[in-house]
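Let me begin by handing over the structure; questions about it come next.
Every protein chain of the complex appears in place save one, which is left out.
And now, subunit A:
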Amino acid sequence: MIRFDKVTKRFPDGTEALKDITLDLPARQLTAIIGPSGCGKTTLMKMVNKLENPTAGAIYIDDEPITGMNEVQLRRSIGYVIQRIGLFPHMTIADNVSLVPKLLNWTADKSNERSRELLQLVGLDPDVFMDRYPLELSGGQQQRVGVVRALAGDPNIVLMDEPFSALDPISREQLQDELRHLQQEIHKTIIFVTHDMDEALKIADTIVVMKDGQIEQIGTPQQLIDEPASEFVRNFIGTERINQKRSFGERRLKEFVSLFDKDWAGEAEQADAKLTVGDAHQLLEQSGKPRLAVVDEGQLVGYAGERELLRAALQAGKGAAV
């Protein structure tokens, strides 16, 4: 868990980027920090690996203050993905990915194995890509490597600074989906800075909305849509999107099967695929169980939790057939 305790950041020119922020970021979840540019979201994230230091207050990782920690050691234990990708152009994909493992003095075999495994995980065939150079790859592929590089040292925490915002819309959607799936496997504590509300609603477990160096609201995507805490949050989410969410009730679950998880080990409430998304959401809430087991013509077609329903609602709102 990452804790910000009364953190204030004042830059030498007098601007206050962060004003007395106290915040707990849950472990092993994806937290999106969102806000307009200049709201301090990137500064907040960069404090976790000491790329920025607080003027006042303290930051704790697993209850240990990072103030006294060696910044180089700390950074090696935290994954870092930046917007402009920042792969090293003179190094092969293999060298890029194994950089942190090398810094951590892993054996060549171990880091090699890890690189291959991770590349596979993001759909890049290691045999094809290991010996290529970054400039030979498309933007989407490069950022996949960027994500892999951040995960290579097996960090518990991964910081992502608007990692997909420089990509074309199609690659962006793909990488968002992949990150979601990846996170279901790796369960890292991910801090994801973005200014794109669609992105945040789609991928985050928790969203922190910031404005002018302060926190406007913290909540799950659903909470933000149901109860925006202020006019600012409401506007930021967009009235349109909130209305969309309210009108999703007409579309049926079976249209969105591809969004649902195929496996789920925990408890689930059975739901008919003919239910509307709205009714399904109500059923889920009433059941108190984490997921719905969606059944179509007597056959199990997938598991849907709150997030999947929300995504279905978003898709429904866009009018996109799935």
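The working rule: a residue touches a chain if its C-beta (ideal position, glycine included) is under 8 Å from a C-beta of that chain, and two chains touch if they have at least 3 such contacts; residues count from 1.
We take it that contacts and distances are computed from a predicted model.
Considering only "Aldouronate transport system substrate-binding protein", "ABC transporter permease", "NADH-quinone oxidoreductase subunit F" or "Ubiquinone biosynthesis protein UbiU", the record for the omitted chain gives "ABC transporter permease", by its UniProt protein name.
Checked against the hidden chain, the listed residues A:L23, A:A58 or A:L74 yield one contact partner: A:L74. Contact with the omitted chain, checked across A:L18, A:A32, A:L159 or A:V208, is made by A:L159. The missing chain lies against subunit A, touching residues 49, 51, 72-78, 80, 82-92, 99-100, 103, 133-136, 149-150, 159.
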